[in-house]
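Complex shown without one protein chain; remaining protein chains in place.
What follows is subunit A.
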Amino acid sequence: MSVPVLSVRNLRVEFASRRGALRAIDGVSFDIAKGEVLGVVGESGAGKSVTGLAAIGLIDPPGRISGGEILLSGLRIDNLPPEQMRRIRGKRIAMIFQDPLTSLNPLYRIGDQLVETIRTHLNMNETQARRRAVDLLAEVGIPAPDKRVDAYPHEFSGGMRQRVVIALAIAAEPELIIADEPTTALDVSVQAQIIALIKRLGRDHGTAVMLVTHDMGVIAETSDRVAVMYSGRIAEIGPVRDVVQNPLHPYAKGLMGAIPTLTGDASQRLVQIPGSMPRLSAIPQGCAFNPRCSFAFDRCRVERPEPIAVGAQQVACHLYDPRHSQDHAHVESVA
């Protein structure tokens, strides 16, 4: 296998606060290969967006990367000086944010914003950059791009603005696009179009995509692999089909169980995970999920589980530790 486009190794991100450092990301590792779409799911505050921001180098104080490394096509980027990192942003890694209504500067024509981005990263003159801007708008499906290029952001609908945002993101043909909840602010009919667009761009240009969302439906539709995050850690990661159809981690099981199906029995209640995710200042010892987990046993409350390979999946849960079968039998015999 070739070098992955993005390789995150044991990443830690901390936020300084009055009560000491809060660890938002604690030992996260994953790879994204060329042309691959990695979906990242989890509840709000699980660390999905922070992971994305860390990858593009936009963690602002009081936050900081306190450990681990991030490699872009084999080059370490988490410790680059700001100016070098800036040259990578927009050129090799692009990011799309949640709200297209506020992502564009309201005072500039979208053409000017495109030309500015293109000329920052590519060696083009004004005319060439403008032609490229029109081409990009056409590629993301804006009708009459040669006219719309001179429009202001407020003259576009939400879905169209997200297309413009995507055009800005792909302006310099990045190797990796980090999409942070790109469809959350859009209505459902538009969501599907934007997802299809991101998928098509990834396929046509071989761009790797990190798709952060809390919508399992979006993940199932677009992703090749999926990472389920909980309290700043990856609970389970694997091919999307496996994780959706056969989730291993109790939290992932709960998430999948909470998705309504069209074929299922309508009288049956959806599975609910009791409790809520702990605050960063009060992460329990051992496995962060143990207070909500119906399978938790003594070891879960003491020792933090490390990822264990089960088939194509990796799961951070003591239940899958080969040694556990004996322990578990023991626990049951006691009970």
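One rule holds for everything that comes next: a contact is a pair of C-beta atoms (placed from the backbone, for glycine too) under 8 Å apart; a residue touches a chain by one contact, two chains touch by 3 or more; residues count from 1.
To be clear about the criterion, contacts and distances are computed from a predicted model.
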{"item": "The complex's invisible chain, by UniProt name, from \"ABC transporter permease\", \"Formate dehydrogenase\", \"Multisubunit sodium/proton antiporter, MrpD subunit\" or \"DNA ligase (ATP)\"", "value": "\"ABC transporter permease\""}
{"item": "Residue touching the undisplayed chain, where the options are A:R86, A:K147, A:R279 or A:R301", "value": "A:R86"}
{"item": "Residue touching the undisplayed chain, where the options are A:N79, A:T102 or A:S157", "value": "A:T102"}
{"item": "Residue touching the undisplayed chain, where the options are A:R9, A:K34, A:R64 or A:H121", "value": "A:H121"}
{"item": "Subunit A, residues in touch with the chain not shown (by the definition above)", "value": "56, 58, 86-91, 94-95, 97, 99, 102-109, 116-117, 120-121, 152, 154-155, 165, 168-169, 171-172"}
